[in-house]
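Note that this complex is displayed minus one protein chain, with the remaining chains in position.
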Amino acid sequence: MVDAYFVGIAILTIGTSIVALESKELIYGAIALAISMLGIAGFFLLLDAQFVAMFQITVYVGAVAVLVIFTVMLVRTQDLFSTKDDKGRKVGGIILALVTLGGVGAIFLVSGITNPMFGNLDSDPIDIKEIGKSMLTYYSPALIVLGLTLAGAVIGALALARREGLLKENESIN
Amino acid sequence: MVDLQGIIGFEGMGINAWLIWILPFVGAALVPAIAKVGNRARNYAAVGFALASALSAATLLPIALDGGQIHSQINWIPILNIYAGTLADSLSILMTNIAAWISFLIFIYSLGYMHGDKNLTRYWFFMLFFIGSMQLIVLSDNLLMVFFGWEGVGLASFALISFWYHDKKKDFVGTPGHYAGGIQMWASPSHAGLKAFLMTKAGDIMMLSGMFLIFGYAGTFGFTELLQDQSWAAEMARSNLLVPAAVLIFGGAIGKSAQFPLNEWLLEAMTGPTPVSALIHAATMVKAGVFLVARIGPLFFAVSALNSSQFFEVVAWVGAITAFLLATQALVNPEIKKVLAYSTGSQIGLMMMGLGIAGLSSSFVDGYTSGFFHLMSHAMFKASLFMGAGAVLHAVGSRFMTDMGGLRGKMKKTFLFMMMAGLSLAAAPFITSGFWSKDAIFASVLESGYQYSWILFAIAVMVSFMTAFYTFRMLGMTFFGNNSKFIQQNESNQHIHEVSAVMWVPFAILAVASIAVGLIGFAFEHQLHEMFTSYLAGTFGIHTELSAAHEVPAESGSGFLGLGELNPMAVTASIGAFALGALLGGLVYMKRVISPEVVSRSIISRAVWKFFFNRWYLNTALYWGAVIGPLAIYRIIWRYFESTIIDGINPGLQGSMTYFSKVIKAGQTGIAQTYLFVFAAGLMIIIMLLFL
Amino acid sequence: MNQLIDFVIISIALFSIGIYGLVVKRNAIRMIFSIEIIANAANLNLVAFSRHVHNVEGQVFALFSIAIAAAEVAVALGIIIIAYRLYKQIDVHEFRSLKG
Partner (left out) sequence: MDFLSTPLLVTVILGSVGLAIPIIDSLRKERGAGNKLYSVISVGAIILILGIISIRLFSGEPIPTIEFGKGMLADDMFGAFFAISLLIVSVMVTASSWNYMKNKTNPAAYYSLILLSSIGMILIAYSTDLVMLLVAWELMSIPTYALAAFSKRDPISNEAAIKYFLFGALSSAILVVAIGLVYGITGTTNIGQAIISMVNVQQDLVPITLLAVALFIAGFGFKMGLVPFHMWLPDAYEGAPTPIGALLAAGTKKAGFAAAIRVIVLAVFVLHLDWSMTLAIIAVFTMTLGNLGALVQKSVPRILAYSSIAQAGYIMIGLSLAPYSDQALGGSLFHIINHAVMKSAAFIAVAAVAITLASYSIEKYRGLARRMPLTAIALSISLLALAGVPPLNGFWSKLVLFNSAIVTGPEVWWGPYLAIAGVLNSALSLGYYAWIMRKMYMEEGPDMTRVKEPRAISAVLIFAMIFMVGFGIWHAPILDFATNSVPNLSQLVSVLPSVPIK
């Protein structure tokens, strides 16, 4: 059976993620998203993955959410706050979400991982040192590539965000 | 990966065989680029590539003399197990040298003849492209690559015949205003190019079907592979397909070599620049057909000596008919290049006759040697004659011999060398290569033992007589007598003079060579005979029972002037035909003691003259049967069927496709949410598909 | 005690919510929210499995995945800022000059 922490975090996470999508004010949605990410970090703590949880908080809550909030404020105008969803599309979206939930959930439920013997999470937690060790040995090439990925993202984001009013451009061909 | 070992092959010489045909293609690709540097650089680069190709061909000569062969292959189309390769054996090495060196000389000649033409880049491109394709035909080790080269020379020939595609009146061929049976008998360059392309294409299609017929049974295109495993031949012979397949391939040769019934294109092909006529329509491309027969003839002879005699019969008779047909037409034509063109077709007919008689006789090698020897000597003197004719055209500015006359004083060198080459064509006894090669054909026909050989022999003698006559007629009308009215009228503004050295030296070399070969003609033939004997025995296992004629020098070793082995009847006939033809021609056109007008005095001779002049009405029949008739039929078909049925079905099909396309277009709404919905729903559907 | 399946169910629920948001929402920033929710669901899944399999690879993978998601968001926000400059709005539904 699940414990109270789990139930509480689950309600918080799912609730805030729905709020993030449905709130009237975009800025509240952004804050709700940050809370939802905190909830995920809580799940990580429940799973004895403290390092990942910390990373989640620093990167997602600390960086991504703040970045998002900045952007929301940057582009903030009147029409950003209206939520104009089409009715039909909304119904279709809910049906699709339910089908996904039901279909994928059913696959998991009929499979072997519902077996209490399989899904046993009682073993000792993993030592954080192991993470560092494997990062520097087995995963070191991936780390280099990750570094390049982040560099690529930074270069790309900078190139896009930079304002170029000085150079005369004729970029558009249409 | 690429098996370099396979390419390099025999002591590192294999690569030369590839270079011979690759170099001209490389040159063709580079010429437009070099043209940017300058016109001079371009011209010399083109000649340089021709020379490089010729030099690599020359390096192979020792192998031919040793009777060796280089066969190198690379895996080309692995799916169908088809190999690309070069096969340099005695036959192909000789042929490649002839083609390469004559091309080289003609390239030099072109430097003078084409000087100042605006479209020289195009000219060099196609000339080099032509040489590459020609050498590909010669050196390829399989029928498929031969076919590619075959198409390549066809394309180059088409492009060069209609080189002057602006269709100026002076570039036309034929007598303006001459109609035969309602068909116009003169043609513009672009028309001539198209005609040549379509007619040779008819032959190509036959060749292609023959090739694939064989491929269907044998599973390979390679010459050596076909020879190694001969089960295909037996199987084809069982279902009576062997001879049809061989004849179909020969169809390609008929088209390319302008043999009856696909002979008409060669005459209009004379609209091309004269070096083109010399190279493509006299010395090399039209010989490709002969070469092909020489290539596959022994194969068919070897694989089933008994069943394939019909094939050789077809070859011999087609050759004989063509030789006779075109020789008669050459008698009456007024254009110098066209006379030479007729003569080319006619002489190729003789070569075909020699190759055909080879398969019908007990001693295969005699006919084979004679055919190929005639090919060699003809290549030399005909290229020389064409270049000489080009020099004359260049000087006079008219293609009609009636506009010339009395040129020997003004163009001494041209006259001298054309005279030498002309004597070779007319087969002047004992001193010209043409005599020896023609004599060899006569001898092989006589000795073949083929039941109708006497008819072939008679035709050959008649052709020989006519050849001598029209050669002297041509030389006489051009160089003897008095200047024509045309020259006299134009004397003031067109000063006729000898051409420059860059033009006369190439044809001088060839003319002298044809006399030189003639002087040692018998020894030369003997050497060739030896080479082919060992080639045929070594490669195809065709052993020759030494005929009485050849036994003597082979044992005594006194090859040089062993006149004793000549077939006396052949020699007599040959000398007689020459003497008669030359006498008649000389009297009428050189000494001009008899007027050519005698022909028009009798109705019969006039009718014959007209019949010959209208090319036996073959051109007329061709146009009525192949162009005008089908067009009329097509119009009827189009009106009643295509308009109702095809137009009825086609829009329906097209409409439904467009409809579906529009449905998809409508689905692509441009709204990202819709796209994502399709994505997610599609994922679900695929998951469901999996669990079904 | 909590079972693996519980975490997995939560993960699927978040995944479905993310799909819903992507399909329904028209505001570009909210679509990015949806993508983040899906990415978080995937990470939760990973860490849960890592706890069950009891080796470190899952957690390391989760770290990589988080870093990557952050990088993606950075580029995405750059694109959205340009979109805002061009259109003065960020309603993806209106961005449909490419279609057909």
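Each chain gets a letter, A, B and C, in the order it is written, and its residues are counted from 1.
One rule holds for everything that comes next: a contact is a pair of C-beta atoms (placed from the backbone, for glycine too) under 8 Å apart; a residue touches a chain by one contact, two chains touch by 3 or more.
These numbers were taken from a predicted model, which means no experiment stands behind them.
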So which of the visible chains would the left-out chain be touching?
A, B, C
Of B:Met569, B:Ala607, B:Ile633 or B:Ile687, the residue in touch with the unshown chain:
B:Ile687
Absent-chain interface residues of chain C come out as 15, 18, 22, 28, 31-32, 35, 38-39, 41-43, 45-46, 48-50, 52-53, 55, 57-58, 60-61, 64-65, 68-69, 71-72, 75-76, 78-80, 82-83, 86-87, 92, 95-100
Those residues of chain B that touch the unshown chain are 1-2, 74-79, 84, 657-658, 660-662, 664-665, 668, 670, 672, 674-676, 678-679, 681-683, 685-687, 689-691
Footprint of the hidden chain on chain A, which residues?
104, 107-108, 110-113, 115, 138-142, 144-146, 148-149, 151-153, 155-160, 162, 164, 166-174
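Going forward, only the chains that are shown with their structure count from here on.
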Using mean C-alpha positions as chain centres, tell me how far chain A is from chain C in Å, no decimals.
5
Can you check how far apart chain A and chain B are, centre to centre, with Cα atoms defining each centre and the answer in Å?
77
When the centre of a chain is set as the mean of its C-alpha atoms, what distance in Å lies between chain B and chain C?
73
On chain B, where are the residues touching two or more other chains?
673, 677, 680
Residue numbers in chain C touching two or more further chains are 19, 23-26
Chain A-facing residues of chain C, complex
1-10, 12-21, 23-27, 29-30, 32-34, 36-37, 40, 43-44, 47-48, 50-52, 54-57, 59-60, 62-64, 66-75, 77-82, 84, 88-91
Touching residues on chain B, where the partner in the complex is chain C:
665-666, 668-673, 676-677, 680
Please give the residue numbers of chain A that touch chain B in the complex, ascending.
89, 92-93, 96, 99-100, 103-104, 107
